[in-house]
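In what follows, a structure is listed as structure tokens, so that the remarks can point back to it.
As you look at this complex, bear in mind that one protein chain is not there, while each of the others sits in place.
This part shows subunit A:
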Amino acid sequence: MKYSGYILLAIVWLALPFVLERHAIDLLVFCGFYAVAGAGVGFLLGQGGIVNLGQAAFYGLGAYSSAYCTVQLGLPAPVGILTGVVVSLCLAFLIGRPILRLSGYFLALATLALGIICSNLFYEAEFITGGTLGIPGVPKLSVLGFALDTPTKFYFLIWPVAVLCVLSMRSLMSSRIGLAMQAMRDAPEAAMVLAIDISRLKLWMFLISSVLGSVAGSLFAHYVGFVNVDSFGVERSIFFLLVPVIGGAASPAGVLVGALFVGLVPEALSVLGDIHRVLFGLALVATVVFFPDGLIGLLKRLADTCIPARRQALKMEQSR
């Protein structure tokens, strides 16, 4: 009974590719990329109180590393993904140490600058990135000799990866280090007094976030088969930040809902014509204003009022 909701979700997830048309599955695959990259941003935001406006930098590093390693160097895909992760970790380490001393708006601006600088570097470093022409012909990913050459097949890779990321974040949050991270977010001085090394924890969070961005970027490159600078601009970073903001950053699972929102709502609204951008903006504002805990907070509240077992549990807790 306890898991019935999750089982239902899993069945729906399994059934979707057989019901939906190809274009819809394609959108859901993109939502998966947003969820993975957004999980990193959401972790920083929800558990560290850090606004990251530069995630597209790591998304780009992952994508270009994969594209360059496989296309130019002819290396196998896992090497490309790993290269992206290593390069991202190095950059996050070098940049993170100085900028994570900042906090609040200043830190957010520093990450924004990181995003802008990397976006320009992608543009300028033609010998690696191909500049505006980009790198075409990135090979399809294959897992155990099974080529992921259709949206449906990729759908069955990216969503488990996204869920795995979320589960991992959840597990971290309830661990010793995760508690210390949340302590640091709520009261940094008090955390210091408990011997929590807050600069190290912030750096770790930034490293985790960068890895997720990079992996999402690598998978994106293999899925689309073509990368160029347009995919890694500042808007993309803002987009990644919207994922946890809309979904709800307090709970790691929020990014899954947020990714679906930012990936599907603009498309759904586009049938209404040119006004759809305005409507999407309004939908964003409405979500943030009316559901400060994000959509996942709304879903939880709905579950608490609609599912009898949960309502019972909640009553018990309140009467204590």
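Here is the rule we go by: a contact is a pair of C-beta atoms (placed from the backbone, for glycine too) under 8 Å apart; a residue touches a chain by one contact, two chains touch by 3 or more; residues count from 1.
Here is the rule we go by: contacts and distances are computed from a predicted model.
A single chain of the complex does not appear, and UniProt lists its protein name as "ABC-type branched-subunit amino acid transport system ATPase component", one of "2Fe-2S ferredoxin-type domain-containing protein", "ABC-type branched-subunit amino acid transport system ATPase component", "GNAT family N-acetyltransferase" or "C-type cytochrome biogenesis protein CcsB".
Annotation: of A:56, A:148, A:161 or A:191, A:191 touches the absent chain (contact as defined above). Checked against the full complex, the one of A:132, A:175 or A:312 touching the unshown chain is A:175. In the full complex, subunit A touches the omitted chain through residues 168, 171-172, 174-180, 182-183, 185-187, 189-197, 204, 208, 250, 317, 320.
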